[in-house]
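Presented below is the structure to which this report refers.
Here the complex is missing a single protein chain, while all its other protein chains stay put.
This part shows chain A:
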């Protein structure tokens, strides 16, 4: 890469600072709020006057006012999102492989339907889904959330994975077959190792989508049995009716961000692109 001029360097630095501020300001603000005393919320200061862990105790410590609500919803969120992600990734991998490799009638239809489903506004199907779920007994169950989450995660997974599989050169599979591999061996030994980064990336995206959902979470659940975190946040109450739950909500928001950060750190290495470089001419 050619050397940047001093002016360009400054311009880039300014742009970077602006973007970072823009992206991180809300998070820092929530972080600061989570350490404020409930009585000091309205002082108009950015940083807490006195740092306190009272909000975290509220949602985590035994006896905290929101503890049962938060912990059960955390359990629900993790369970539901992991299952939904796993199902979505397995189905999407198979579907995307077929879309990328095979020429079958209706291939465009599958892709367009997937796109259509993801464009469809969630809010418009929530009401019918609510009635349907109540009638067939899926209301307020894990399965009752996993199914609608699949409708969110599957389309994007199929699209990203199909794009990823298309990048993997066809010749690798053919070479493996000529070298004496069966179709399954060629898939497992030549394609799967190359597809792994794409599958991880897709799983991560799918997980975030499910993790962040609010509309389905709040509409299709009513108790601790299945209510996910984003919905549970809306049910937080302060210690008394004169206290606002803003502090506890901020603390909960910080805590639910942690799994996301951990996931990114864990999969960071797998998301490295460019593994296929060198497979074909360079």
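The criterion applied here is as follows: a residue touches a chain if its C-beta (ideal position, glycine included) is under 8 Å from a C-beta of that chain, and two chains touch if they have at least 3 such contacts; residues count from 1.
In this text, contacts and distances are computed from a predicted model.
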Which of "NADH-quinone oxidoreductase subunit K", "ABC transporter ATP-binding protein", "TldD/PmbA family protein" or "Pyruvate dehydrogenase E1 component beta subunit" matches, in UniProt, the chain that is not displayed: "ABC transporter ATP-binding protein"
Contact with the hidden chain (one of A:71, A:87, A:147 or A:172): A:172
Of A:106, A:121 or A:180, the residue in touch with the unshown chain: A:180
Among A:80, A:114 or A:190, residue touching the chain not depicted: A:190
Touching residues (missing chain, whole complex) on chain A: 169, 171-172, 174-182, 185, 189-190, 193-194, 275-282
